[in-house]
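One protein chain omitted, others in place.
The first chain written gets the first letter, and so on, giving A, B and C; residue counts start at 1 in each chain.
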Amino acid sequence: MAMVCLSDFEAYAKKYLPKIAWDYFAAGADDCTTRDENILAYKRIHFRPRMLRDVSVMDIRTKILGTEISFPVGIAPTGFHQLAWPDGEKSTARAARAMNTCYIASTYSTCTLEEICAAAPGGLRWFQLYIHRNRAASQQLVQRAEALGFQGLVLTTDVPYTGKRRDDVRNGFRLPPHMKLKNLEQAFEVCKMSPAFHSLLDPSVTWNDIHWLQSLTHLPIIIKGILTREDAELAVRHGVQGIIVSNHGGRQLDEGPATIDALAEVVEAVRGRAEVYVDGGIRKGSDVLKALALGAKCVFIGRPALWGLAYKGEEGLQDVLRILQDEFRLSMALAG
Amino acid sequence: MAMVCLSDFEAYAKKYLPKIAWDYFAAGADDCTTRDENILAYKRIHFRPRMLRDVSVMDIRTKILGTEISFPVGIAPTGFHQLAWPDGEKSTARAARAMNTCYIASTYSTCTLEEICAAAPGGLRWFQLYIHRNRAASQQLVQRAEALGFQGLVLTTDVPYTGKRRDDVRNGFRLPPHMKLKNLEQAFEVCKMSPAFHSLLDPSVTWNDIHWLQSLTHLPIIIKGILTREDAELAVRHGVQGIIVSNHGGRQLDEGPATIDALAEVVEAVRGRAEVYVDGGIRKGSDVLKALALGAKCVFIGRPALWGLAYKGEEGLQDVLRILQDEFRLSMALAG
Amino acid sequence: MAMVCLSDFEAYAKKYLPKIAWDYFAAGADDCTTRDENILAYKRIHFRPRMLRDVSVMDIRTKILGTEISFPVGIAPTGFHQLAWPDGEKSTARAARAMNTCYIASTYSTCTLEEICAAAPGGLRWFQLYIHRNRAASQQLVQRAEALGFQGLVLTTDVPYTGKRRDDVRNGFRLPPHMKLKNLEQAFEVCKMSPAFHSLLDPSVTWNDIHWLQSLTHLPIIIKGILTREDAELAVRHGVQGIIVSNHGGRQLDEGPATIDALAEVVEAVRGRAEVYVDGGIRKGSDVLKALALGAKCVFIGRPALWGLAYKGEEGLQDVLRILQDEFRLSMALAG
Partner (left out) sequence: MAMVCLSDFEAYAKKYLPKIAWDYFAAGADDCTTRDENILAYKRIHFRPRMLRDVSVMDIRTKILGTEISFPVGIAPTGFHQLAWPDGEKSTARAARAMNTCYIASTYSTCTLEEICAAAPGGLRWFQLYIHRNRAASQQLVQRAEALGFQGLVLTTDVPYTGKRRDDVRNGFRLPPHMKLKNLEQAFEVCKMSPAFHSLLDPSVTWNDIHWLQSLTHLPIIIKGILTREDAELAVRHGVQGIIVSNHGGRQLDEGPATIDALAEVVEAVRGRAEVYVDGGIRKGSDVLKALALGAKCVFIGRPALWGLAYKGEEGLQDVLRILQDEFRLSMALAG
C-alpha cells in the first residue's frame, strides 16, 4: 500500500491500532462536531492562485521564537505515544530532529523528559504543561524541562476538566499496565492512566498564574487553547511570547469555532506582539499554506503525527512530515 | 450497554418500546422538518470559549418563578407516560423530585393529579392545561391542580387542532384499553384515548381567555407555544408570569422556526417582564448552556424524559437528568 | 396501505404505473434540478405562527376570475391522462367538479374537449393552449373551447421547443397505439404521440400573438410560464387577466428559479392588475398556505393529480384534493 497522503496513514492506523487506542486518539468531545469542523473549515477557504511567477527556488524555512526550523510544521503535544509505537515519545523526538522541526512534548508522555532528550540530543523541543493542584509538582516539572534544554514552555489552558469523549467512556479507557505517565511519577502517586488522573488538574488556574510561571523559569511561555480576540489580548498583556490557536483537536468543548476560523481574529488582536501558531485539522500541505496566509507563523500537527508513529515509528512520522513538506512546497509554487 | 449520552437512551427506547408507542412519542407533524430543525439549530450556534477563568466552583442552581431548582432543566409536559413505563407519571414525579427540579404534568396524564402528588409529596410541579369546549371542566381541572399544590399553570396555545402526524394516522394510534386519560374522567365521558379526544379542545380560545384563567386561580400563568415577538408582547400585556418558547416538539405546525432560533426574538421583546423558557431539541448539556446564553431562564425536556422512563422508569429519568447536569456543568467550565 | 399524504400516492403510482408512463410524468429536463428545486424551495420558507386566535371557523373558499371554488387548489394542465387511468381526462373533470374546483384541460388531452365537458357538465374549466405553426388549427381549438363553455384560456409560453427529458429519450417514449391526441385530430394529420408532435408548435410566437388571441375569443387569457418581473410587466401590459408562475414542472429549461421563489417578484410587479397563480412543487397543504401568503390567488397541482388518477381514477384524485384541503385548513388554523 503506497502512503501518498496523510489519509493513508489514518487508514493504516485505524486498521492496525487496537480499537481502544484508535478511539482514544480519534476521539472528539460530545458529537465530535468541532473535531470535524477543524478539517471542513479548511475546505471552505479558497486560494486565489497567481501565475507566471518564478517559483524555481523556494525557501520554506522559518523561525519560531528565534530558532530556525526546516519548514513551518511542528509536532503538537499529544499524550501516550507508546499506545501508537513501542518506543513512544523517543521515536517522536528522533523524527522531529531528523526533519529539523520542533516537537512539543506532553506532560502526559509515556517516556520521561530525560529519555526524550537522550533519544535525540540537540533537537528543538518545547514542553507542554498542565498546572496541577499540587503546584510544587508543576514547578518541579517546569524546572526539570528547563534544565534539560527544552526551549519553550507551552501552557495548555483548555483543560480545567477533561472533555466528554463518549467512546473513551464506553471503552473504559485507561493505559495498559505496562505504560506509565512517567513524568508524573516523581510528583504524584498516580502513575498510570486512570479515570482519576485528570482530577489532578487545577480548575482554578487564571491569568495570574502566568506571572507565577514567569517567576519559575526563563523559558518563553506559549499559551495554547486561545480562540478569541479577547483572550488573545489578555495573553499579550500577560507577556506571553507565543499563542497556539487550538481547540484541543475538538476534544474539549464541542461546538466552538474551528481553529482556522479563529486564527484571523487572534492574529488581528495580537498585532505582531507575539507569535501566533495554530493546530487542528491540518491534513495537507495546502492547509499549512492557508494557515500561514492567515497569519500563523507555524502550524502543529497532532493526530497525523500519531498515525505516522503507528505506521512505522520514527520512520513513519518522518514520512508524514516529508509528505506535508512536499505538498506545502508544491502548493506554494502552484499558488504563486 | 453503557448509557453515556441522551442518544443512548433514544436508541434504547426505539429498540424496546412497542412501535406504536415509539412512533407516537417520536412523531413530528407532516415531514417532521421542524422536529428535526429543533436539534439542527442548536448545532448552528457556536461558542466563543474563554480560557483561564477560575472554574473550580460553579453554582448551577437557578430559580424559576421564585423557587429554586438544582439546575436549569425541567420536565416538559408530555402525555401518556404509561406508554413508556408502567408507573407512568408517578415515576416522572419521583425522578423530578429526586433531582430537585420542576415537572410540568400534562392534562393528558395517565395518572390522576392526585396520584402524581401522592407519589412525590413536596416536589415542585406545574400543571399543563388545554382549554376544552366545556369550560366548566377546564375550570375544575385548574382548581383541582391549585388545591393539590401545583405551583404554576402552563397554558398550551398551539393545539387548536391536533397536528398531522402521519405515523399515528397509519398506526391508528389510540391508548391501550387499560390506560385512561384519568384527569378527564371526572369531567368527560371520554376517558380513553381515541381519535376524537382532541375534538374536545376549543379552537376559539383567544387572548381574552387569559383573563378568564386569571379569574379562576391565583397560580402564576405560564404560556406555552410562543414563537414570535408579537405574541411575546401580547403575552406580557396579558399579565403572564412566564413564556415557554415551544413548537410542541415539531408536532403541530411543520416548517415554523426552531425554538432556539425563536428564543432570541422572544427574549428581546419580553425585556425581563416575564421569565422565558424554551423546550425542543435539547440533547446535550451544551444545548442548555446555549439556551441560557440566549436568554432562557430554564429549559424543559420532552422526549428525552420519555426515553429515560422507557429505560428504567424513575431511575432512568434520573440518569437522563444527571447526564444533562454533568454535561451542563462541564460545558460551563470549558466555555469559561 | 393508508393514503395519508400525497407522497403515498406518488409511491403508489411509481409502483403500479408502467415504467414508461411513470418516467414520462416524473421527468424533468436535463439533471432535473429545477423539478426538485420546486419542492425544496418550499421547505426553505418558514412560518411565523401566531397563537390564541379564534380559528373555530375558517372560510377557505376563494374566487378565481370571479368564479368561486371550494379552496384555492386547482388542477394544472398535464397531458395524456389515459396513461394514468383508462377514463383519462373524463375522470379528472368529474373529480374537479365533485370538489368544486377548477380544471385546466390540456391541448394534449387523450379525450376530446367535448367528452370532457359531457363527463362533468357545469364544472369550472379552463382550456390550455399551445400555439401551432398552423394558426387556423389553433384558432379552431380556441373557438371550440369557448363554445363548449370553458371559462378561461391558458396560453403556455415556455414550450417553443420541448425540453430534454433524458428518460423519455432513453425509453423512446410515445403514446400507446390506442391513445390519441384527440383534440388535434380534426386539425392535423398527427393524431398520436410521436417524437414529431412537438414540432407542430410554433417557436416564433411573441407577445403580439396575445393580441391575435384576444381577437379570436372573449375568454379571459391566463398566461402560463412567467418567472420574471419583466415578463410579468409585459403580460399585464398586453392585457392578460391571469398569470401562472410556472416552470412546467421543471420539464423545460433546467436550472431556472423554483416557482415559489419567482412568485414574489411577479406578484410585486403585477401590483394587483391581474390574478397571479403558481404551480410546481405543491405537496402539502402548508405549501398552499405559503403560496397564498406570498401573493398567489390560487395554486395548481400537476403530478399529484396524476398520482391520484393512477391510484383510483376520479375517486383517487378526489382523495388527493381532500387531503390537500384538510391539510390546508389545518395549517391555516395552526399558523393562526
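Convention: a contact is a pair of C-beta atoms (placed from the backbone, for glycine too) under 8 Å apart; a residue touches a chain by one contact, two chains touch by 3 or more.
Not measured: the values here are computed from a predicted model.
S.K.: What are the shown chains in contact with the chain that isn't displayed?
M.R.: It touches the following shown chains in the full complex: A, C.
S.K.: For the chain left out of this view, which of C:T78, C:Q139, C:T157 or C:Q318 touches it?
M.R.: From the options C:T78, C:Q139, C:T157 or C:Q318, the contact with the absent chain belongs to C:T157.
S.K.: Touch as defined at the start, partner being the missing chain; which of C:E10, C:D231, C:E314 or C:E327 qualifies?
M.R.: Considering the complete complex, C:D231 is the one touching the chain left out.
S.K.: Kindly state which of the options A:R35, A:H132 or A:K284 is in contact with the chain not pictured.
M.R.: Of the candidates A:R35, A:H132 or A:K284, A:K284 is in touch with the missing chain.
S.K.: Where the complex has a chain not shown, which of C:V205, C:V236 or C:L309 is the residue touching it?
M.R.: Residue touching the chain left out of view: C:V205.
S.K.: Please give every residue of chain C in contact with the chain that is not shown.
M.R.: These residues touch the chain not displayed: 30-31, 33, 157-158, 160-161, 163-164, 166, 169-170, 202-207, 209-210, 223, 225-228, 230-231, 234, 247, 252-257.
S.K.: Taking the full complex into account, what residues of chain A touch the chain not shown?
M.R.: Missing-chain contacts on chain A: residues 2, 4-5, 43, 45-56, 284, 286, 327, 330-331, 333-335.
In this text, only the chains that are shown with their structure count from here on.
S.K.: If each hop has to land on a touching chain, what is the smallest number of hops from chain A to chain C?
M.R.: Each step joins two touching chains, and the minimum needed here is 2.
S.K.: Using just the Cα atoms, superpose chain A onto chain B and tell me the rotation angle to the nearest 5°.
M.R.: 90
S.K.: Same residues or different residues where chain B meets chain C? The copies count as same if more than half of the interface numbers are shared.
M.R.: Chain B vs chain C: different; shared/all numbers falls short of half.
S.K.: Once you find the CA centre of chain A and the CA centre of chain C, what distance in Å lies between them?
M.R.: Whole-Å distance between the two chain centres: 62.
S.K.: Would you mind pulling out the distance in Å between where the CA atoms of chain B average out and where those of chain C do?
M.R.: Measuring from centre to centre gives 44 Å for this pair.
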